[in-house]
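Right, I'll just put the structure down here and ask away after.
Here the complex is missing one protein chain, while the rest keep their positions.
Order of writing sets the labels: A, B and C. Residues in every chain begin at 1.
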């Protein structure tokens, strides 16, 4: 029973149907197909404001291309020290931006707070000898399965903008955050001050589809050229766009996110006092130690250790295609070993 | 009737079937799935020698990642001045390599010849003030729809290797070249001295799938890290690998390439003396001038102008899903306007 | 008798005196010293308009840093195919800009002409698949010892600006060009439309000093950060600034350039019909063939062959410290072998 990651999941029937439907005849390539041409409208509707949106096929591409439009090569990008861009993208932001440095900050449960960010920005020198504060990157939901409230995002964006930084949001699990918050998509993005969003669909049921959503159209031309030269402009672009359209228009994003959030809540409850972080998305972090992790693995559960071995932490991720029985079994096992 | 490009085509039924078949349950992500783990073997069988192969989703990614493993940032990459890497990838080789420069050479019908390459390499300075010759990139089939013979590739590789360069082959239309030559895949690649191949499937019936094939395994580790940090390591990697496996194992590559080559030959024959280059793949270049191009467009044919407007050239590309009647109609129209 | 290059020359007495004079006590570092703080004013006076000027220690640094402020990583920089940035800087523009490509053009006697540049700009695609025209770089005096007239510079700048490009001038031998033209420094730079100038002093008598002169102050902040991170902001900045001040304020630039131009004219005259390009600066290019070059070398003259061996060309450069007798001897020898 695999709880490794939501990217081990298959693609949803709705997504496969959309691919099949898009698969007839010849269509203009490189983003001029009818599906891609509908992306802006679909995401504008979703966000309740005119946006420009671009499809790519990985979260790393979405994040790094977005950040490269926000930061000069000598920029500093502020982020949580557990952020995906910091630990899981092999230095991609540095590559795409031409050398920007990450300024990594701590924060409880994977969230940055205004005090920490404010202090870091205040302390960061602006003279020529230092990289220049350029962007703040927030992860929503965070790498530890928690979620920023709209007011938190707004405070952080205000701080960043006041110091001349732009704000990027890594929304690889954006749907889970929205499902948890129950707010409008705009409430935790543009209304709160986010400039550009990596809008993930792959982890939540798509085959391979992410969108970079710009709330500030001025950044778009630079982005498009960077995307092309990074090999991320697909020739048969219709197939990624078709996934995103289906994901949005069928309500798939919400159904899947609500389900995985709900199931993750059950896992979190079963973990009892061993639970490390509030469960606000589809990830559950549990302090188990060595013996209990072994016991769970012996019982057929697959999951990742998290952090340094000595801390004995485990991460369980519920995927959209996770059978309810597997979750039930995990809950029982967790209760048993706790 | 669209003859714009083979990347306007849909995906083959065999490819869609493979996607569907791969779409069950949770699979390891990031290349550890069972489909990706079979790629090396499938391509080793295809090429008749042990290779290491990696899936990516665009030709630009395949080319640039491959070239970045061959050239230092201060390297010179020799290529035909019409090469895709030179004119259609927005400077991607410079981006991925960290600044390598293209040294562009002329050559009849899109092909480089040994005399030109030899002279260019001999004339290129090796002192500290110059970029250093690092790689030769050949396109097979070429951008003008012609094909290098195995002995030509061998001569060019020998020249390059003798001067310390490595050889890359851009095989976006490799299947068409093979179908034309009727030789074994190894005959125009590793046996002739090619070090790394961009093995294209997208233009020949896949949804979105290319492989970078290394005949020299020493380059692999560097490649894998570069791929990851460029956002080209897919999380749900099974879906690209499944396409490539179906493409190879079902004989799809050959069937499609033979068909489009054959149909292109008919178009070429219809062009008569207006034909600009030998038709050796699925592309046909015709000198038509302004009036005849207008006439064809008025008759419902869609295609790209090629080169400077004043030269009056047109390119027709036959896709795997091109109805035979469209080709027949184009032949008749060409005959009519000629 | 060395006619290799003007960078084989020593430093002028005026320069050495300036270094000595600057060498007392402790001074603010990194450009906050009193000498550096006078640079803007000194160069503003020289050019007859308010400029921002920055000292660096090599022409490659001046050129590449300037170009990196003008071109995005996906930019195309148009230049003569013999330009120093194209053949003698080991790919520096690509490094500093993060991957910009050079678009190299021909032109008689090392000069670009408006027809060629206009045609190249008109033909260059602006779509996403191509690098984007960003800058035009002119060399004044050119690599072949010729000089653009103010009207020529103005035409080229107008063309470039009309297409959205910025204009850089590589003035490694700017003083020689000015001495030849007899015009005001502003006439061939900002009045003609140049945006940023690499203002060379090293080849014309300085120990090691170049200035990057911005006629558009908007580019300055980006430049300063790029300079620092490229290791080109000197800690003991006073010593480069002191050289530039002495160079400008003592009239050294003019005395040296007039002298070397005059002596080069004599060498050019002695070359007779073997002269390849008009002598408008301190460089003389002569077609000599193998035997006559050997004869000159046997007679004690040191110089570089130029271009492909088969063309039999030689370059003679007159340095500020070249004894008149050496020039006289060269003239006699050239007359003798002609």
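Simple rule for what comes next: contacts are C-beta pairs under 8 Å (C-beta built on N, C-alpha and C of every residue); 3 or more make two chains touch, one makes a residue touch a chain.
What you see is a predicted model, and the numbers here were worked out from it, not measured in a lab.
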Which residue from A:17, A:41 or A:87 sits in contact with the chain not drawn here? A:87
Of the residues listed, A:35, A:54, A:74 or A:199, which one is in contact with the missing chain? A:74
Going by the contact rule already stated, which one of C:18, C:39 or C:61 would touch the omitted chain in the full complex? C:61
For the chain left out of this view, which of A:48, A:99 or A:278 touches it? A:99
Per the touch rule stated above, subunit A touches the missing chain via residues 73-74, 76, 87-91, 94-95, 98-102, 123, 128-131, 308
Sites on subunit B contacted by the missing partner chain, in the whole complex: 30, 72-74, 98-99, 128-129, 132, 222, 224-226, 228-229, 233
Touching residues (missing chain, whole complex) on subunit C: 2, 4-5, 7-11, 16, 19-20, 23-30, 56-62, 64-65, 89-92, 95, 202-203, 207-208, 225, 228-236, 239, 319, 321-322
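Keep this in mind: only the chains that are shown with their structure count from here on.
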Chain ID, smallest distance between chain and overall C-alpha centroids: B
Among all other chains, pick the one whose mean CA position is farthest from the mean CA position of subunit C. A
What are the residues of subunit C that contact at least two other chains? 73-74, 98-99, 128-129
